[in-house]
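Got a structure for you, questions after.
Missing here: one protein chain of the complex. Every other protein chain is in place.
Letters A and B name the chains as they come in the text, with residue numbers starting at 1 for each one.
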Amino acid sequence: MACNGTGCESGCYKDSTGDEVEKSSTKKLNGDVNGDGNHHRHQTTCLKCKAAEATIFTGGEGGSRFCADCFRSNLYGKFKLAVTSHAMISPTDKVLVAFSGGPSSRVALQFVSEMQLKSQKNFDATAIRDRSLPVFGVGVAFIDETELHPITCTDFNKAIEDIKEIVSNLSPTKKELHIVPIRNIYSTKTSDGSETLKNLINTVSDATGKEDLLSHLRMLSLQKIAIENGYTKLVLGSCTSRIACHVLAATVKGQGYSLAADIQYADARWEIPVVLPLRDCLIQELNILCSLDSLKIVEEFKDSRGGINGLVSSFVKLLQEENPSRECTIVRTAGKLTPFPFNKIPETNTDSNDVHLASQRRHKKFNLKPIESLPPDSFCPICNSPIRDLQSVTSFTNSQTTPELFGAACCSSCQYQILPEELSSMEEFYSFLPQSIIERARNGNQKWIREKIQDCLILDDEDEV
Amino acid sequence: MDGAHGGEKTKSRLCSICNQRRPALKRPKTLQQICRECFYVVFEEEIHSVIVNNKLFKPGERIAIGASGGKDSTVLAYVMSELNRRHNYGLDLFLLSVDEGITGYRDDSLETVKRNEIQYGLPLKVVSYKDLYGWTMDEIVKMIGLKNNCTFCGVFRRQALDRGAALLKVDKLVTGHNADDIAETVLLNILRGDIARLSRCTSIITGEDGPIPRCKPFKYTYEKEIFIKDLERIRPRAILDIIKSGEDFRIATSTKMPEQGTCQRCGYISSQKWCKACVLLEGLNRGLPKLGIGRTRGVNRKDDQHNDAKNIQSKPCGSLDF
């Protein structure tokens, strides 16, 4: 039946409540239109301190108005709340920040070092009396993908210099910087990693599939760096805007089941748990902070997204222009989907009593509910997405994996957009896969994950006691 | 782009189902190139199996087909009458059309619906806003101007088919929502933050929740449809994938729809004391058309509404038995 809304053609000049909001907010910005001096004054003071003049207008929920200082502390506050309420970083951690050069990961880097600086100060203040709370360590990883997206040598060298400079200027302590080419996902013995990688990407015909495969490989690469260098957490700069795009893109790709796993604050399905402390920050806010504090951005590696991902980004951008809280709504809605047991930081077994009390306190304080859902049956060896019904769980009882068995173990989305359709190309694709992905399919992943999830489950039970 | 093959090459290619006739279209769902005749067969049989597998109807039921005169509802009327005959569903079918009472607006589509009535031999019932609410849209616009009439049209329209169906005393109402529509609804509910509706908008029978609310501001609908069409162009199966996602979302069964009661005045489903349509009607009938528009909840906030009961009766509001 044709849209029930067709009647609007009959003379509807007012097309959305969004317009109304827009109009009234313009009015607010040009407060003097009303001719009322006082009113105008009131409209431009900072909403938070109510003293300084507001110079920053964020498009966020409620369209806040801040002075520079309050804006900064508000944004850092969101980061800090995410970190503390989800126990993202503990004093004994060594965290690896994934830095892409863009504004989100730049701010993540900045905030993590600010936090490190603060705990250093705390440590110094209490050092004489009590050395029980060490300062967490911070490292930075940059994945070099220029062999897939070539840029000129001058640009590359300049960008690398910039990255080094950014990292070396971070206080308090010198941070380890890992600049690693993405081909390193292949074991160091094979020298032709670069060729194999290009071949692998080339066997994928779907443009969106290529992009997604690359991002899975990027994660693999980050995990590898973290494992090899003794990091205990991986920090990503994914912001609300990025997550909103992921929600829609995953929906469009038919990944409704696994979506909830990707958009939580913490994701411990990886060997090194991944945390998203900027989940509640909008890209607009991060951009404002970067220009406000002159945080240097490295633009050379800016990736343009195509296919479904590109389409979704431009759609979300359009919606956001129409209604500035749209991205928040999308993430909030998807946030109501039931997360998986691994969507929390597993607690270490040392001093389990203390940790336990702390965890209970944290749950009470931030009103967190334990995750009560069951773990998924298995994980896709390519994208590590949880899969509900495993068709071929028995296939892997013997350690022999064939391209067909491998394909059958993948999630339906990867099967469609990444795996080649024809058997011969599938065999090629399979032969170009990094060993770690094959391993994942063969044995380790499910067993390993199950153990990990078991930890989470037991803790949940105990929480309730 | 396979621009190389021109017209001749196409003519030599054959339908991938019957292998006899020239293909006329490419099915987005399967990317098969098939001829017109095979398309009809495949399409109708798919609908038939959906009807059978989901046990949508029982023999002897009275079924109203929501008919707007648009493409989807015309196709639906055709397929329903055809399948009912071919597979002996034993259904009593009616066409149900709503006339908003906008001069010069429905004329064309009502003509189409009347043609459907003759073509498919289905009795047609046109219910007007005047019948249902006591007001035509023209009268409403005269009263409140062009500015807010969308609110009225949207709220009234949402209920009109259901109320019309109740007037006809039918057992079920079928509408021509297609995969695009459902995909759109999934996205829309994500965009609006409506987790409860998200959990059931892919279900084939919307049942007691009432029809999926669909009257959105035109511009918004338009952008969303364009987005879906864009998606479909790069990846035809995206539409079905969105629906799959909608079905697979991990939504706790405890997520409740907002408390669903019935309107004390007309009996239509409503979470408030009065349904939105009755609130708006109340405003119209009392000469306060702004009632129920915007943030204030209008009469639902007041307890002294019964004092105005007499005014309500001054205009009929299409009393219905549900």
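We take it that contacts are C-beta pairs under 8 Å (C-beta built on N, C-alpha and C of every residue); 3 or more make two chains touch, one makes a residue touch a chain.
As a convention for this text, contacts and distances are computed from a predicted model.
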Tell me the UniProt protein name of the chain this structure doesn't show, selecting from "Dynactin subunit 4", "2Fe-2S ferredoxin-type domain-containing protein", "DNA-directed RNA polymerase III subunit RPC3" or "Ubiquitin-related modifier 1 homolog".
"Ubiquitin-related modifier 1 homolog"
From B:Lys29, B:Lys58, B:Lys71 or B:Arg115, residue that would touch the chain that is not displayed
B:Lys71
Taking the full complex into account, what residues of subunit B touch the chain not shown?
1-7, 10, 13, 22-26, 33, 36, 70-71, 218, 221-222, 225-226, 229-230, 232-233
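Quick note on the criterion: only the chains that are shown with their structure count from here on.
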Subunit B contacts subunit A in the complex at 66-73, 76, 100, 102, 105, 137, 141, 146-150, 153-154, 157-158, 175-177, 186-187, 189-195, 198, 211, 214-221, 223, 227, 230-231, 234-235, 237-238, 240-242, 244-252, 255
For subunit A, which residues count as touching subunit B in their complex?
1-18, 206-208, 247-248, 250-257, 259-260, 307-308, 311, 315, 318-319, 322, 326, 329-330, 332-334, 336-338, 373, 388, 413, 416
